[in-house]
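The structure appears below as structure tokens.
All protein chains of the complex are present and in place, except for one that has been dropped.
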Amino acid sequence: MTGKLTLSRAINEGLRRALESDDKVMIMGEDVGKLGGVFRVTDGLQKDFGEHRVVDTPLAESGIVGTAIGLALRGYRPVCEIQFDGFVFPATDQIVSQLAKMRYRSRGAVSLPVTIRIPFGGGIGAVEHHSESPEMFFAHTAGLRVVACSDAAEAFTMIQLAIESEDPVIFLEPKRRYWDKAEVDTATPLSGALPLDKARVVVPGDDVTLLSYGPLVRTCAEAAVAAREDGRSVEVIDLRTLSPLDMPTIAESVDKTGRCVVAHEAPVFGGLGGEIAARVTEACFYNLEAPVLRVGGFATPYPPSRLEDHYLPDLDRILDGVDRTFEF
Amino acid sequence: MTGKLTLSRAINEGLRRALESDDKVMIMGEDVGKLGGVFRVTDGLQKDFGEHRVVDTPLAESGIVGTAIGLALRGYRPVCEIQFDGFVFPATDQIVSQLAKMRYRSRGAVSLPVTIRIPFGGGIGAVEHHSESPEMFFAHTAGLRVVACSDAAEAFTMIQLAIESEDPVIFLEPKRRYWDKAEVDTATPLSGALPLDKARVVVPGDDVTLLSYGPLVRTCAEAAVAAREDGRSVEVIDLRTLSPLDMPTIAESVDKTGRCVVAHEAPVFGGLGGEIAARVTEACFYNLEAPVLRVGGFATPYPPSRLEDHYLPDLDRILDGVDRTFEF
Amino acid sequence: MTDSELIQLLTPEGERLAHPMYPLDDSEVDLKGLYRDMTLVRRVDTEAISLQRQGELGIWASLLGQEAAQIGSGRALAPADMAFPSYREHGVAWCRGLEPEKLIELFRGVSHSGWDPAERKFHLYTIVIGDQTLHATGYAMGIQRDGADDEAVIVYFGDGATSQGDVSEAFNFASVFNAPVVFFCQNNQWAISESNERQTRVPLYQRASGFGFPGVRVDGNDVLACYAVTRQALRAAREGQGPSLIEAFTYRMGAHTTTDDPTRYRIASELETWKLKDPIERVRVYLARSGQADSGFFEKISAEADELGARIREACRAMPDPAPLSLFDHVYAGSHAILDAERERFAAYLDSFESEGASR
Partner (left out) sequence: MTDSELIQLLTPEGERLAHPMYPLDDSEVDLKGLYRDMTLVRRVDTEAISLQRQGELGIWASLLGQEAAQIGSGRALAPADMAFPSYREHGVAWCRGLEPEKLIELFRGVSHSGWDPAERKFHLYTIVIGDQTLHATGYAMGIQRDGADDEAVIVYFGDGATSQGDVSEAFNFASVFNAPVVFFCQNNQWAISESNERQTRVPLYQRASGFGFPGVRVDGNDVLACYAVTRQALRAAREGQGPSLIEAFTYRMGAHTTTDDPTRYRIASELETWKLKDPIERVRVYLARSGQADSGFFEKISAEADELGARIREACRAMPDPAPLSLFDHVYAGSHAILDAERERFAAYLDSFESEGASR
């Protein structure tokens, strides 16, 4: 069965599959029940699976993650929704000090298969705290897996793989792409899907490697098309997994192209781009024609929405980054 | 007036100066009063300045930072003590979403001169959550200044500069160096001190640049001595400031040496080393003989203390990093 | 909940009641002024909603139904008192003299909150649920340290917010330090789609007693009761009696925000019931019936509302987008080399378009 689904709907379908195939799977969060979430990602699920499996919680993010940990200790597989990126911070302690460390602390006795879904990033004209990119808080935290989906087809399988994972997964959803449609194959078994810890080449190319994840993958693909007109062949890679990074896929590409640009919405300073730059430089030192360059958010808070188009890396800024790597 | 002080005592003296010179300065935290803090950094201050200025708070880190914000709005300059690094996470939301952003949100109308002292890092044989290095959570957050002191003399002036700063400052104290003594000049006026946003060359050298901050500065200096015996001239820089980074000082050194190693206790993955590597590679691309290498904590939770000597970068691992840059 | 728990001075039918613990004489209060305030802020609200529909605002959080809670409490504030709002306190903003245009800016996406809280005695809107309760408590601790016994603090938050750890921490700090802060919870029965029973199984005002300070439930649609109860709580705070919690029992008559669709989660009849308790209507009835106002008064207010609406509409449409480089302003008080370099590079980047023309 294939058909065009929005990214939001694809996650909804993925959640439905997970709820159907394992009765330990639960959904928890604010407004995930009757409302179906503010982005409708959980639409209809409470109606079909009941209030015990799709749980509207009190308004407390630490409470959501903390009780999800307890439920996981009891054998459940909770999928927590954090309503917006900026509201994950009250849950930091439970995620960083408890969720991420429990397996290690218990010498492997405890598994916490908790998935934390976070609609992240900007571009929807929202008020403050609704456009954050907090991924580095989690990628820097050992014990978590951090992944970001970029389109409906990917989202459908990735959410299911995340829920299947025995490790806690931070699952980032590019909220401004929720309404983007793509062909989703819901028939092929999950076992055939690309594993959660692999990156994927979205646009093949030879001159420069362009790495991104989440909402900017589409922008990067568009940049590759634009660059082609200028006679430049850009290879675009959707990282998919931020922790771990799929270094073999990345290094193979950069060894071939000799140039690399990383784009993300999160501030450049301390962002994933730095980590990638360090690793790529070490792995591909003799093949690099230019330093790895980064295009990303500035070292400012996320600005008022009327300025976000300037804050967010767009086609032009990404191409500018690509251009600059050819100045070396 | 100069004399030998421990690092802990030097901060205590710095706090005393600040309390004396500005009656809006306050100290808040758990056990900072009669006990003088678990590391005695606030020893005697409540006795001398009263319970209104040195405040034992309820056991709640979010509450400490949140009320400090309110006090700052009222014109106070609170210095918050977080008892150990691992206990800053419950305060993440107040730090990241409120403290860091308030000036920006108010278009400059509001200043929040709050200092958050965090004893950080490992090496004291402690139980879990007492040896963390959470600096990247804050360095990645725009609106905060993040600094780390490395010895008593520096600590004495830096804590005063932090409290003087109109911006919120995350002040990292290398807890395993609390008992290290150094000559501290308490007579020279603060205006003569090295500003908070400058790095400093600790050991000059020519062959390779070794960057660090906090507890590992001493280890790096020792490594430089050891390397000299092998005929290698290592320039050691104490970064002091993590946000902003003092790139001119760093780049000048690397342009000279052509090689760079960054050492920190925090996990390498997503750590400051990656950011530095990216910037140094861009700034010094044509002068680099080798990729910037990193020596740091592993992508694991902080281990049980009987394993921490393996987890923490020590003289040998730092020298190994230095050696590896000569293999390129 | 028994009816006797709910403090009420003016019934939905416009009947004036007395309450032994909250005596309030009509002469002590400018009821026509309160009517005017409520009517005008409701107009601000209506106007903002339609501006959002027209694409002028990104979003708007409506206060419809909560006018009495906000105006009653807001007018009980002394000029020196400090108020900490959530994101729906347009009525309190009004009482503090903040131009509605300032709020419009925020929801338009032109600024995050473009006023000086110290000057306005009105803090920035706070969107992260509950965070502001700690700021208010800290501010109140500052008042104590200043020995300013003529000042108190009020902090606004919703029923949903009571579930946040920060709010409990604020209750506790305020109690332990006996801080002069009034916790004003507008229980509008809903936190987006979640009804009260998802947040508590006992009336919210009872939360206070467990932290060691008084809590009271007031009819949040009764502007006089809100005024009287808040005035008394603030007075107690100023007199050193410490914090208290006011639960204003009200109803969110509109959607959570303009992006919300309440038909998905609540039944229409609920709204009908609450329409009968409208906070403005009961004042109109009482004013008219008691002869304190005639139709001329009501017409004048209505005309004033029309004018205000027009003013806001125009001001909103005229608001320019901020200059691109302003996005780098006010991150730090001093210079910050990393940020400064980014600003410089971005300025050069923007310039390159100017000089190139539309080269790409």
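By written order: A, B and C. Residues from 1 in each chain.
Heads up, the rule we're going with is that a contact is a pair of C-beta atoms (placed from the backbone, for glycine too) under 8 Å apart; a residue touches a chain by one contact, two chains touch by 3 or more.
Not measured: the values here are computed from a predicted model.
Within the complete assembly, B:30 is the residue of B:30, B:81 or B:282 that touches the hidden chain. Although one chain is not drawn, the whole complex shows that of A:33, A:86, A:143 or A:304 it is A:143 that touches it. In the complete assembly, the contact with the undisplayed chain comes from A:245, out of A:245, A:293, A:307 or A:322. Touching the missing chain, out of A:3, A:70 or A:204, is residue A:70. Listed for subunit B, the residues touching the missing chain in the whole complex are 30-31, 33-36, 38, 56-60, 62-63, 86-87, 89-90, 125-130, 226, 268-269, 298-301, 303-308, 310-311, 316-317, 319-320. In the full complex, subunit C makes contact with the omitted chain through residues 162-166, 168-169, 172, 175-176, 178, 197-202, 206-212. Within the complete assembly, residues 26, 52, 57-58, 60, 62-63, 65-76, 93-94, 97-98, 101-111, 142-143, 145, 165-167, 197, 243-248 of subunit A touch the chain that is not shown.
The definition used in the following text is that only the chains that are shown with their structure count from here on.
Chain A has its Cα centroid nearest to the centroid of all protein Cα atoms in the structure. Using CA-based centroids throughout, the chain positioned farthest away from subunit A is C. Pairs B-C and A-C differ in how many C-beta pairs touch across them, and the larger number is found at B-C. With each centre defined as the average position of its C-alpha atoms, the distance from subunit A to subunit B rounds to 31 Å.
With centres defined as mean CA coordinates, subunit C is found 40 Å away from subunit B.
Here the spacing of subunit A and subunit C, counted between their Cα centres, is 35 Å.
The set of subunit A residues touching two or more other chains comprises 62, 86, 89-90, 128-129, 269, 298-301.
For subunit C, the set of residues that touch two or more other chains comprises 111-112, 128, 165-166, 331, 336, 338-339.
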